[in-house]
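Excluded from the complex is one protein chain; the other protein chains are retained at their positions.
In order of appearance the chains are A and B, and numbering begins at 1 in each one.
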Amino acid sequence: MGVQKKNASRVSEDPDELVRVPLQAILLADSFTTKFRPITLERPKVLLPLVNVPMINYTLTWLESAGVEEVFVFCCSHSKQVVNYLEKSEWFSQPNFTVTTIESQNSVSAGDALRLIYERNVVHGDFVLISGDTLSNMSLTQALKEHKERKKKDSNAVMTMVIKRSKANPAIHQSRLGTDELFMAIDPNTKQLLYYEDKADHSKGTLHLDKSLHVDNPSLTLHHDKQDCYIDICSPEVLSLFTDNFDYQHLRRHFVKGLLVDDIMGYKIFVHEIHSDYAARIDNFRSYDTVSKDIIHRWTYPLVPDVMNFANTAMKLERQGMYRASEISQSQSAVVGPFTVIGSDTKIGNNTKITNSVIGEGCKIGSNVVIEGCYIWNNIVIEDGCKLQHAIVCDGVIIKSGAVLEPGIILSFKVVVGPEFVVPPYSKVSLLQKPIEEDSDEELEYADSTSAIGSQVDKSDVEIVSQVDNTHFSPVSELGMGGAGHVWSTCEGGHEEEWRHSVAPIPKDKILEAIKTMEDDMELIHDGSFLPTSGELKPNSNDSDDDDLEDSRDDSYYFEKEVEATFLRAVHENIQESHLILEINSLKLSYNKLTADCAGAVFYAMMKYALDSPHNSADGLLQNVQVVFTKWKKVLRSYLTDIDEQIEVILKFEEMCSEYAKEFAPLFTKILHHLYNEDVVDEDAILSWEDEKKDADEADKVFVKQAQKLIQWLKEAPEEDDDE
Amino acid sequence: MDFQVVVLGGGVSKKLLPLVSQELPNALLPVANRPVLSYVLEYLELSNLKDLIVVVEGEEAAVHVGSWISGAYADRLHVEVAAVPEDVGTAGAIRAISHHLTSKDILVVSGDLVTDVPLGAVAATHRRHDAVVTVMLCSAPISGPSESVSSGGKDKTKKPGRYDLIGLDPTRQFLVHIATGAEVDKDLRIHKSMLHAVGQIEIRADLMDAHLYAFKRSVLQEVLDQKSAFHSLKHDVLPYLVRSQLKSEVLLNGVPQEEENGTEKVISQSNQQMLSQILANASESTFPLRHALGPYGTTSVRNTHKCCVYIAGSSKYCTRLNSIQAYSDINRDVIGEASHLSGYSFSAQNNIIDPSAELGAKTTVGPHCMLGEGSQMGDKCSVKRSVIGRHCRIGANVKVVNSVVMNHVTIGDSCSIQGSVICSNVQLQERVVLKDCQVGAGFVVTAGSECKGEVLAKK
């Protein structure tokens, strides 16, 4: 009827609706990380309230307003909770916007998720790939158009990444979202992504672009001031690609980089930069903090509390960025500062100060409480005289009177903080014990662990309760009198991460430290850059040599370190030689080194190991060396194909003796002889080494002199052989 | 502008053999019947730089160059010719004459540069940013890859066919990375610290270094003193300066006192700039300044220096005579599209035929050709896109295409010369057919011989 017609016409007026083909989206309701532990042990990340609205709502709202018509929500850990929430929400009852949930317990990564979805075979056209913790108000129209046009021209353009300009903090090389520094190479004309490097890559100090890049595009720009929004527009091929390369797990680290390196298939990734629009992913507590502030400052308009009122009670914006829900009871003497959000049914006592904070619904805040930069979720009791700074406090927490939360604290659900108790900074408190398995690689933490614990939580909240109870019974817990909860110990080195990713602002001293280190590694660079001059000292050195020298100097250091590390690992986990050799070869390739370098490095590693392994006397050391070599010489030998490498080894050895491993100096000859016996170096190597040294100055000759006897003996050796 | 100009005349480049010799060093190689050096000199004169030092490698070469200059420019320019030993490289050359250098900034230009890029612009850029070095970049020629050799063509180790890799900051005013010569065909390495400072680096492979630099004298001299190993400006000094931009020990240690003050001044003013720029627009703030700012200004202001670039418009002509290929290219261009450089007035047929030249019957000289004074041509000859020097005697129905013929060359009847270079005093007997050949000075090609892509020279 007429209404329908008008309806249609109205729709077409809508700018975002111009994309006509039914546009699909895959929403990963699991970030497959542990950044949000301990909270995520009990509730999936996407349901954590962001300015009092569960994150997933922001994502869905954006998708819906951006003209996406069908969304597949992939739930993994705590899938039940997600599904239940969505069923309760109005998302299933939206006109021309269908939400379908896909559950999986055994997916451990984004890769698995996409593979599963591929098997379901529900995605047909281009789709938007987004994680449930991403917030944006961009219009997809433009990006989609570009993507489709590219697709028409070149079927290999499978993906368009959305990036945004954002300057990283110069000191800590970290964006305001707490994500680590990101380097990209982009072709300025085609906007093709040529190189993608985040912290994961080992190469420090220098950026290492394959020559093919600048050979086949005359100009390319390297970006350090861009930020990855984790919003991708993908062609269906992407899914099949994941299925083909079953080892792809991580979207960026494996998939993107995989595509960039393999030039057989020639798949291309492009970027779309947004300027005025907002897009950010909540990846850790810091970005949780930042994004919340952005919302309160209305960068995400219209996704702001007073416009999208998902919270059943409407928020109202008052002057200097204060959002209040209705039915707030606030004492006259309470001071609620600017940029604060207060949920409904919250009571605020006398003389309480609240600034830059988000207070959820149904909280009871006593009097003389100071809350600064905190995120207080729902139904929380804060008794009188508490002091909270830059903390995240989850539902149902009780903070007894006089307790103090230092900056950067996470209090998970139902934790009870005892009276007058001071929680140390950056501590994470949960009713649950910290899971035992320590996964260093937090990017790829396997969801089964979470889901395991999660399901355990899901099926038996009873258990928690019991835990709570018995913690109650114990009069003194980790959290003071009548407190309930376990303070998670932060693992070694984790602490460095703590301040990086916590909600608390970065302490100044950390920044200064960071600056120091930055300057240091710059020193290092310039040491590197001075070296070629010494290289040029050699007569008839052509520049290519100099370049080699210079380049190698830059990262030969790291190379050696890597090799050494590999070697040590091999020793401790006694991997057999063949594997070790493989690994070292891969290193060799990645640093494009010569076999000689490898030989040197391996030798260095072995000697180092010998040196480090306990020994009382020089003989002991010699013993060590012999042991090491008998065990590992095969590895070393595999790099000693010709005389140059052997000479390299000897030189290396000499260098060690003269510089950083003086212990070897007295043993030089012995060890050299040992090497000879072990056929690590053969005599011509030693001899040529010697006569190479002939015209060196005295200083260098020390060891030659030492080795003189051996050399003599070698010189005679051949005749003897002839005799026999 | 008180720039002191050093022209690196080079010596006898191996790559230009057999065209060059001790008698005819690179600098005097005729382009459209004028020594290539004259192009540079007039180019400088045009921008009113009359006080020059021409550095020539090798005594004998220096003598020749000197005599020529004193002959040609005695009245117009004040030129001082300095001879330096062979193989000292460009850096060495400067080192040798550095006691001559006095003014605040030094302009170093390669003697084999043929260009019409406004020199003033380069100087202006240099002065505006108070840069330590300013490099002129021009779009790399499409015809035959030009070799990135340091001026003077003394670095024999360069593989031809390489452009430079140039890293520019977003404003395209600063040089943040340069990979030259053999580095180019290696993987690209950028220091992250640099990227941190700039935020964004644009890597260009389609630009090439035109070997026209403006240096700050104090820094240049100091670098040369400290790094006695530096051999070439382009491969050693320039990369070094670029690399050490963010943290320039150069300016810190062993600088004469007044220079210290100089740099201090630079810093302070750069701070003001920095503030204003940050206020105006963060992206504008040029990177050394941004770095100087440090994180929230907590760091002490670092001692930074800047390496600037001037990118010549693609419309401008800019080539270096550093290979045979380049030589014939330049000759063709100078009497062809870039004719305004040649300084001659072209005839109606768009070619130059000296009035004293004699043409035989039915002889045609096409456009973009040049015929030197006192040259004679027999009947039925045809010349296309070629330069023919002075006092050449050319027989009947000779074809000369895309070639350069220098002075006093004798060409017998019905020879055909294509894409070749023929030096002075060469004698081609009858029916010689040359294609893409170079014939060394005074060589005699016997009758009827046919050569293709060969080098003919006296042993």
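A few points about this structure:
In this text, a residue touches a chain if its C-beta (ideal position, glycine included) is under 8 Å from a C-beta of that chain, and two chains touch if they have at least 3 such contacts.
Heads up, the rule we're going with is that contacts and distances are computed from a predicted model.
One subunit of the complex is not drawn; among "mRNA m(6)A methyltransferase", "Translation initiation factor eIF2B subunit beta", "Histidine-containing phosphotransfer protein" or "Ribosomal RNA-processing protein 40", its UniProt record names it "Translation initiation factor eIF2B subunit beta".
Considering the whole complex, the residue from A:L86, A:V336 or A:V563 that touches the absent chain is A:V336. From the options A:V83, A:V122 or A:I328, the residue with contact to the unseen chain in the full assembly is A:I328. Only one of the listed residues, A:E146, A:D180, A:D198 or A:D277, touches the absent chain: A:D277. Interface note: of A:K35, A:R286, A:K400 or A:H486, the residue touching the hidden chain in the full complex is A:R286.
Remark: the residues of chain A touching the chain excluded from display are 3, 6-7, 10, 14, 16, 61, 65, 94-95, 137, 164-167, 169, 174-176, 178, 225, 227, 275-278, 286, 289-290, 293-294, 297-302, 307-308, 314, 316-318, 321-322, 324-330, 332, 336, 339, 505-506, 508, 511.
Note that only the chains that are shown with their structure count from here on.
With centres set at the average Cα position, the gap from chain A to chain B is 49 Å.
Within the complex formed with chain B, the residues of chain A that make contact are 167-173, 181, 183, 185, 188, 204-211, 213-215, 217-225, 508, 511-512, 514-515, 518-519, 521-523, 525-526, 529, 532-534, 536-537, 542-544, 546-547, 551, 554, 592.
Here chain B touches chain A in the complex through residues 155, 157-158, 165, 167, 181-183, 185-193, 195-206, 227, 229-231, 235-236, 240, 243-244, 246-247, 249, 282, 290-291, 294-296, 298-299, going by the rule given at the top.
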